[in-house]
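Okay, so here's the structure we're looking at.
Every protein chain of the complex appears in place save one, which is left out.
Going in written order, the chains are labelled A and B, and every chain counts its residues from 1.
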Amino acid sequence: MSDLSVKAAPPTVDIETPFARFAADYCGSWIAMAALAIVVVLIAVSLLAPLIVPQNPYDLSQISIFDNMLAPGERSMEGRLYLLGTDDQGRDMLSAMFYGLKLSFFVGIVSTALALAIGVTFGIMAAYFGGRIDSTIMRVVDLQLSFPAILIALILLALLGKGIDKVVIALVAVQWAYYARTIRGGALVERQREYIDAAQNLALPAHRIIFRHLLPNCLPPLVVVATIQVAHAISLEATLSFLGVGVPITEPSLGLLIANGYKYILSGKYWISVYPGLLLLLTILAINLVGDRLRDLLNPRLKA
Amino acid sequence: MVAFLIRRIGQSIFVILAMAALVFLGVFLIGNPIDVLLAPDADQIERAQAIERLGLDKPLWQQFLIFLLDLARGDLGTSFVHGTSAVGLILERLPATMELAFVALTLAIVVGIPLGVIAGLRRESWLGRTIMTGSIVGFSLPNFWFGIMLILCFAVTLQWLPAGGRGPTGSLFGVELSLLNPAGWPNLLMPALTLAIYKVSLVIRLAYSGTREAMLQDYVRFARATGLSPQRILGVHVLKNILIPIVTVLGLELGSMIAFAVVTESVFAWPGIGKLLIDSIARLDRPVIVAYLMIVVALFALINLVVDILYSVLDPRVRLSDTGN
Partner (left out) sequence: MTAVLEVRDLKVHFLTRRGVIAAVDGVDITVGRGEVLGVVGESGSGKTVTGLSILGLIDPPGRIVAGSIRLDGQELVGAREAQWRALRGRKIAMIFQDPMMTLNPVLRIDTQMMETIFAHEKVPAELARQRCRDALGRVGIPSPEERLSAYPHQFSGGMRQRVAIAIALLNNPELIIADEPTTALDVTIQAQIVAQVQKLAAETGTAIVWVTHDLAVVSGLADRIAVMYAGRIVEEGPTVEVLNAPRHPYTRGLLSSLPARNPRGKPLNQIPGAAPSLLALPPGCAFAPRCARALDICRQVAPAETDAGHERRLRCHNPLAAAGVAA
């Protein structure tokens, strides 16, 4: 007798993509999740800054010099409330901070991306072609890496002058060598593996082997390095601006705001330096925490 | 061992020469050397005299040789602002920066290694976690902002420490050092702390991962199996192994500390070569910038050399393999 009952649907197998598993692993640490959330929020805030802040701090027509040096929570003579006070030019601190944050992210991410592209290209070429190309490139890399980034950036900016584009150039110049060395190390190992031999035997053109086969497998350590380098770049830009060689004074980044406030510390007008600094610290810390977590997950040696 | 030394010294000299060549190119080829080495307000006669004196009408390779000879003699021009020898100026301010860097380095070692080892041994405990979190905060802190916060807290609010400048110094062989004069120590404290915080965090993390890896090694288990006390295992077996990566990194970091002193000295108005550099950049005092670069390069080459020697002392595998064993 045939079975007329409704057959239950066959159990579906949930195929978990590697990315999904990675995401699940990542969320094992609540600190890492909180850090990621903070980074996302900060990026969102900085992108939406023009829409949400009370004042455009770069627009000189919106700033009133008479409102300068107001403490947090004080009202101006017209009754405007400045939540975090104003700086010596009369800029609302809150607005200046968010715009400054946007600048920090811009400089940090763009310079990292560019340095990544340049460094990876050179590094992977060095690893793939070996020989003289390798030793020449690596000698340059080693020479550059033996000098502290801040000195190189300082001298470069002293020569080039102030400006956001020049800061990006300096940061790229300082960072590319680090990526080159990182990826060269990984690529040298991967290069020995059989799938590269196989691709070469198929007479695939070199650039295809490099970019479609070799590169994707060298990515994990790069992801970690790049994340932490964004934090580094942001910190470096702030330092350079503080020293007066970074962004121009009309478009202050967080570093420049802190520098402006430095003069007033001794008289107790702390808010111009303290708040931008806290925001800067939060940003760098959150990015570092994310990078740290990524490193723990992607580091094969510590996988117990 | 001797062969190793000779080879390394040769490498250092090569690096110094390479840098000299770079600086030479930067100064004499790209920029107008007159502008770089002469004050902007010099008149025609002085220019003509300078051209002749500096040999700027001679072929390039001759100029490079003269540059090198001058370098060997320690003569890199006269500061526009101060009117004295650029090299002399830097050497005069160097002790201030060096003592700052050394105190910071000492702090990094003395505080960082024990904390890192403790965190490595007690990873899951509250103490271990706090130390590790602290280390991430420590190296996320923008150096200059931390300095400003210290000033705000200890100098302005609490009024315990002076806000800047170098205090009274003591003299040793003609070198002025704050370390020699206890009255100068309060001034040294905050700048050294600011400079050290990043390094301390780095050392903690290195000591942590080094300890964790070391404890997993068989030789630790074997040492326990022979009945050695935990103190001996930690103090001799583990420590010597983790010191190797730490020494390497610290050596490189000393160089970067000297460079980063630029920031710390600016915040605390500490009269070292860092502050000199920033001032010189702002005032376009180029001979001083050139002198700074050359001296710093030589210093770094020296530090790298010392680190390599130390490394080979600590790790016998390096030392003996170099003699072709």
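Definition applied: a residue touches a chain if its C-beta (ideal position, glycine included) is under 8 Å from a C-beta of that chain, and two chains touch if they have at least 3 such contacts.
Owing to the predicted nature of the structure, the values given are computational and were not obtained by experimental measurement.
Q: Please work out which displayed chains the absent chain touches and list them by label.
A: B
Q: Among B:A72, B:L158 or B:A225, which one touches the chain that has been omitted from the display?
A: B:A225
Q: Tell me where the left-out chain touches subunit B, residue by residue.
A: Touch with the absent chain occurs at residues 217-219, 221-229, 232, 236-237, 240-241, 244, 314-317, 320, 325.
Criterion: only the chains that are shown with their structure count from here on.
Q: List the centre-to-centre spacing of subunit A and subunit B in whole Å, with centres computed as mean CA coordinates.
A: Taking the average C-alpha coordinate of subunit A and of subunit B, the gap between them is 26 Å.
Q: What does subunit B use to touch subunit A in their complex?
A: 15, 18, 133, 136-137, 139-145, 148-149, 151-152, 155-156, 163, 212-213, 252, 255-256, 258-260, 262-263, 266-267, 277-278, 281-282, 289, 293, 296, 300, 304
Q: Across the complex, what residues on subunit A touch subunit B?
A: Listed in rising order, the residues are 31, 143, 146-151, 154-155, 158, 231, 235, 238-239, 242-245, 255, 258, 261-262, 265-266, 268, 270, 273-274, 277, 280-281, 284-285, 288-289, 292, 301-302.
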